[in-house]
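Of the protein chains in this complex, all but one are displayed in their positions.
On to subunit A.
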Amino acid sequence: MASLSSFFVLSPRGDTIIKKEYRFSLGQSGAEKDLKSSVEMFFRKVKFWDTSKDGGWDGPDEARAEADESENFDMPKVDAPPVFLLDGESFLHIKRSGLIFGCATRYNVSPSQTLELLAKIAKIFKDYCGTLSEEAIRKNFILLYELLDEMLDYGYPQVTSTEQLKMFVYNEPIVTTPIVTEKTKGSNGKTASAASVHKPVSVGGVSSGKSGKNEIFVDILERLNVLFSANGYVLNSSIDGCIQMKSYLSGNPELRLALNEDLVVGKGNGQSYGAVVLDDLNFHDCVNLSEFDGSRTLSFYAPDGEFVLLNYRIASEFRVPFKIMPAIEMVTPTKLEIMLTVRNEIPAENYGANVVCRIPLPRATATVFCEMLGAAAGVEQTAEHLASERVVEWKVKKFSGASELSMKIKLSLDSPSTLQTRKEIGPISLGFEIPMFNVSNLQVRYLRIAETSPSPFRWVRYVTQSSSYVCRL
């Protein structure tokens, strides 16, 4: 059964910011345990996860662990798996905005449920605090404890929807200014999207009519996974897409969102030429699908705060936005030239933002010289050799559609180039974000909001991002 013994939030340094016990914890010996010490033990384990000793996978034997010890010092930090057993208890955790949301249980719980629950708690915290940071949590701790009491009872998930929780909560959020420099993953941070609206939901039990703007944000977000071979062919490609919303609508009107009429779900349904074909899709709890099969329309009452209306997945081929074309030439045995061309194939009216191309270099690299070629005027770009990481990082702030950029990297090596040296170059990865563009052609035909006297603002955005966008050499 999914029952947690305790829940806690830790800062990146391991300080307990919030903790809550639901059950007595029992150690392996059967004795009661102190939550504080077991959380500390948990944090050490996460921080210094050692694959060779604790491996959830078939860990190599002790002897090798010892042999590795010298290497371990300069090895990159290893991510601990999200679920592991420690002194008779199972710990599950996720990381959000640098914070660890974790819990312990001694039952044979459903790990997916527990992780989803942790994610949900993090989301609710964010909804109520406006942003997720150590400071925001500390400032709002009484509110958050109040929320936690409603979200979990005896370790069971209870109410976890932002607007239902409002009925039970009496404290008001205290707004903190989000720290912009904070390292955030994924969608946050780069361009404005629904997720980045740092505004807490309004609290107060009664109607939120006058408290805020009457508006709703809709993002059609697509993350691309593309793998190119050295000669530019696409080996593997897929789109992870979702429609993400954040609602500040007053009242709670019914919404109707219509997608492309020619949307096809699942392969092998015969004619799909020109249509948008999704391999699979799934929906949020709130969605009523009665009209989906007929008119591809979803009706729902939007929960407050941020939520994902639907997720979809496309594995069939699509037109990739960027093509990566590398070429390596050996000038002399100790001199290599990497010629790299990146072509943006999206329409000229769109552009790729914050395009970052990383080219790993061989171990034997001695000196690096980068030369950016033939760029049109006004292209802001930089190339930098990061010696400690052994990569060249090439950044283009705004990469216009239907254009191409090239760069030449001249390397000199400590020792003559071998087959192995060549192999150490690559894979080249590309990170980018394309505003107001999506690859799949999935479209929101309309978003109708029932019973609207002052028409709410509707912000519909399309964003395409790279997830794993890599070219092998």
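List of remarks:
Operating definition for what follows: contacts are C-beta pairs under 8 Å (C-beta built on N, C-alpha and C of every residue); 3 or more make two chains touch, one makes a residue touch a chain; residues count from 1.
Just so we're on the same page, contacts and distances are computed from a predicted model.
From the set "Exosome complex component RRP41-like", "GH16273", "Beta-adaptin appendage C-terminal subdomain domain-containing protein" or "DNA-directed RNA polymerase subunit", the protein name that UniProt assigns to the chain left out of the figure is "Beta-adaptin appendage C-terminal subdomain domain-containing protein". The residue from A:N140, A:N344 or A:S400 that touches the chain not shown here is A:N140. Touching the chain that is not shown, out of A:A302, A:A383 or A:V470: A:V470 (per the contact rule at the top).
Of the options A:F283, A:Y301 or A:W459, the residue whose C-beta touches the omitted chain is A:F283.
Interface residues of subunit A facing the missing partner chain: 1-3, 18-19, 21, 24, 26, 28, 30, 36, 51-52, 56-57, 60-61, 63-64, 67-68, 71, 75-76, 78-83, 85, 88, 90, 93-94, 105-117, 119, 138-143, 145-146, 149, 153-154, 156-160, 168, 170-172, 174, 204-206, 225, 227, 236, 238, 240, 266, 279-285, 308, 310-311, 313, 315, 419-420, 423-424, 427, 429, 467-468, 470, 472.
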